[in-house]
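For this depiction, one protein chain was excluded, whereas all remaining protein chains were kept in their positions.
Chain lettering (A, B and C) follows the sequence in which the chains are written, and residue indices restart at 1 in each chain.
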Amino acid sequence: MVVSHIGLVGLGKMGNNMRERLRHGGIEVTGYDPRPEVTDVPDLAALVAALPEGRRVVWVMVPAGEPTRGVVTELGGLLSEGDIIVEGGNSHYPEDQERAAELAGKGIGYVDVGVSGGVWGLENGYGLMVGGDPELVDHLMPVFDALRPDGPREEGFVHAGSVGAGHFAKMVHNGIEYGLMQAYAEGYELLAAKDIVTDVRGTMKAWTRGTVVRSWLLDLMVRALEEDPRLAAIDDWVDDSGEGRWTVDEAIDLAVPLPVISAALFARFASRQEESPAMKAVAALRQQFGGHAVKPAGPASPGAGPLEPPA
Amino acid sequence: MVVSHIGLVGLGKMGNNMRERLRHGGIEVTGYDPRPEVTDVPDLAALVAALPEGRRVVWVMVPAGEPTRGVVTELGGLLSEGDIIVEGGNSHYPEDQERAAELAGKGIGYVDVGVSGGVWGLENGYGLMVGGDPELVDHLMPVFDALRPDGPREEGFVHAGSVGAGHFAKMVHNGIEYGLMQAYAEGYELLAAKDIVTDVRGTMKAWTRGTVVRSWLLDLMVRALEEDPRLAAIDDWVDDSGEGRWTVDEAIDLAVPLPVISAALFARFASRQEESPAMKAVAALRQQFGGHAVKPAGPASPGAGPLEPPA
Amino acid sequence: MVVSHIGLVGLGKMGNNMRERLRHGGIEVTGYDPRPEVTDVPDLAALVAALPEGRRVVWVMVPAGEPTRGVVTELGGLLSEGDIIVEGGNSHYPEDQERAAELAGKGIGYVDVGVSGGVWGLENGYGLMVGGDPELVDHLMPVFDALRPDGPREEGFVHAGSVGAGHFAKMVHNGIEYGLMQAYAEGYELLAAKDIVTDVRGTMKAWTRGTVVRSWLLDLMVRALEEDPRLAAIDDWVDDSGEGRWTVDEAIDLAVPLPVISAALFARFASRQEESPAMKAVAALRQQFGGHAVKPAGPASPGAGPLEPPA
Partner (left out) sequence: MVVSHIGLVGLGKMGNNMRERLRHGGIEVTGYDPRPEVTDVPDLAALVAALPEGRRVVWVMVPAGEPTRGVVTELGGLLSEGDIIVEGGNSHYPEDQERAAELAGKGIGYVDVGVSGGVWGLENGYGLMVGGDPELVDHLMPVFDALRPDGPREEGFVHAGSVGAGHFAKMVHNGIEYGLMQAYAEGYELLAAKDIVTDVRGTMKAWTRGTVVRSWLLDLMVRALEEDPRLAAIDDWVDDSGEGRWTVDEAIDLAVPLPVISAALFARFASRQEESPAMKAVAALRQQFGGHAVKPAGPASPGAGPLEPPA
């Protein structure tokens, strides 16, 4: 029996767009969200009841951690042998492995999917990285085909490996993303700091065709600069969603050197500090050994005396 | 008078392809190269003589440093007031500034162009970053239009600023390139190190549409993996062309933090070391303070004794 | 009742030296080790039986992980309410917290101690970082005083905080150690790479008095260079004991930027790779886009052609 109707839990920005793309692709979707104004059914029990008998499929698209755990646990009590839960959020892959083992005891299948594409996915399609049993993945192909970008299947979809491999691949994807963004950002800062470069925005725009560094992220960078050429309205405060941290943790576990991705992660941490305890410590050390200029909390530091070399 | 015929010095892989693209674009090209089998004229004097009277344009496309300096100096003696030298190689931008000042004394114009696109440029067009006097740049636009990718001019061409700005922009472009490549490479290594990921090539291919990390470099990565899924025939030895070094030097000069691009540069340095003096020093230190396992030059290190915690 | 006799489990290089220092300090020690040639008693039961009634103290000094877990579990079955287990190995601090909670159910106290000093501790004393209940720490002070270096107590001993804080402090100590060693090692490599510096060993030796960088590690570096001026007999392969990894993991968890310590850790990972998958990927990318020189697995790469600028 071919899948033609699924449940979808979580109708935030991502889930809502995915529901729309699935429907355009010919998949019937019953959606659930706690917000009455967007949900199709009042609760998860009603969602499950709305799905056709046979092999029910429920796609979970809620934040990683507690929310996902709660939904999957509740679904585990509502679904039956042969049904399938698809975890499309950003779960940490070891949790997928735990959940899959638990649900296997009840005969419920579990497939993890890393979904990339952000708010642009509705139009462009979503890049999908899938982990799980091949039989389950085969069964779900109509759903994946509706979500993925148009074009050859293998350019927007992969069955990356066993349970957890989908989210592992997405985690690495996001780790790479951190590195790419930081590389463009460093280049941007360098261009902006140089007096002889009078057209930073134009320079980055000129890279969007024909060059080695052309990419979708570069297109977005240009788009941001066209809206705000000096990024004057943007604060230099950058959150991190957890997947960058997991990527570095994983690299440490596997003894894989990750200098660029870790540097990008640490730059985000630093961006959120009001003040840096480490740099206070360095300043304190310099003050101790050499009477180096230290910027006190209050007014400007006085100039050094004449004819005085540093220590 | 519109430019319709230029000289081109250097007919290597880049120069030869550029000659072809220029001719397709309606620009007549007289090319010079020391190799008789590819050159159109026997020497630079003959090249200059072959150009139409008026405002002669010679594009120099030879390796940075000595070769470029030699050609530009020789051309400075052959050209006259009003003529223009275009330096399309990868010169360090301060050299552009020196040369432009020297040639200005003779009334010869100098424009620097960073050219991106590699062997693919013949087909896709070349991304062009240009530095120099606006009047000269305007005069050269037909040449730039023939070389740049099809599509809107501003997506493959920029007049980035005064003399040197073209090569500065290309230098930053290459620095970013180092960071991007290292980010993908780290992600590749992490995928390849993880047992649950059974399709590394397929995973990276699935990123080529719809995802945040899609780019031309990713396409090339997939292409490399399709030729050689484990990169078994490739040595882990990576050269650097100089522009990455200049990028970090420049950042240091401008006090711009560049953690990602510098890490990518240092990874290349390390890739070329037969052995690392620094890591020998760390190993020696560990041996000194704790009797830690040190791998001697010869046979395998003996196992540690039982019940022995590290120092 | 003042502690004057303790049990010590693990008589490897560290444990054996500690037994000797404790005895010199007036603490009676009954030691256990599976190796008959060094042990004082045949098994843990005999060790416990050999201790004076009242408040028995057993110091565990075996490798972190399974060995420590096994010994602590077994001791938990042999000891009674009021007794104290001191974990002096390099346990990860969350394990301390778990064990302390378990043993608290039986009324057995648990104190974690980070011990620094390596093979030099016998002579110089051991730096001690202690975590646990103040009452327990007070009770153990005679043992700590025997082990710590001579001089003011606070220069070689700290009660850093609650259970786990001792090993947390030792973990951070080791993370710092990674950074310090790498800093000296990078400096060493730079000196050794420079032709005008003809006396690398002498230069580092001259830093051992009066300079800002003088330290015990520098003394050891000089010692290593005096034994082997070019470190010719040392392989550039550096192990890591786990605490460096935990330090970076912890920083990620607490969102603390750790660029230096993480770079030192990654340098160790890289030092142990036969070849770098990441750098193979970078080499493959360069080959794809520009026909850059790639060093094939076999013979030397051919020189580039004449007059050919890089892409």
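Throughout what follows, contacts are C-beta pairs under 8 Å (C-beta built on N, C-alpha and C of every residue); 3 or more make two chains touch, one makes a residue touch a chain.
None of these values were measured; they are calculated from a predicted model.
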Omitted chain: which shown chains does it touch? A, B, C
Touch as defined at the start, partner being the missing chain; which of A:R23, A:K106 or A:R223 qualifies? A:R223
Chain not shown: contacting residue from C:V172, C:A224 or C:M279: C:V172
Positions on subunit B contacted by the hidden chain, ascending: 212, 245, 248-249, 252-253, 255-259, 262-263, 265-267, 269-270, 272-273, 276, 278, 289-290, 311
Touching the unshown chain, subunit C contributes residues 93, 116-118, 121, 124-129, 131, 148-149, 151, 154-165, 168-169, 172-180, 182-184, 186-187, 189-191, 193-194, 196-199, 202-203, 205-218, 247, 250-251, 254, 256-261, 263-264, 266-267
Per the touch rule stated above, subunit A touches the missing chain via residues 9-15, 33-35, 61-64, 67, 88-90, 116-120, 181-182, 184-186, 188-189, 192-193, 217, 220-221, 223-225, 228, 231-239, 241-243, 259, 263, 267-268, 270-271, 275-297, 304-311
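To be clear about the criterion, only the chains that are shown with their structure count from here on.
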Centre-most chain [mean C-alpha coordinates]: A
At what distance in angstrom does the C-alpha mean of subunit C lie from that of subunit A? 35
So how far apart, in whole Å, are subunit B and subunit C when each is placed at the average of its C-alpha atoms? 43
What is the distance in Å between the mean C-alpha positions of subunit A and subunit B? 31
Give me the residues of subunit C that touch two or more other chains. 259, 263, 267, 270, 276, 278, 289-290, 311
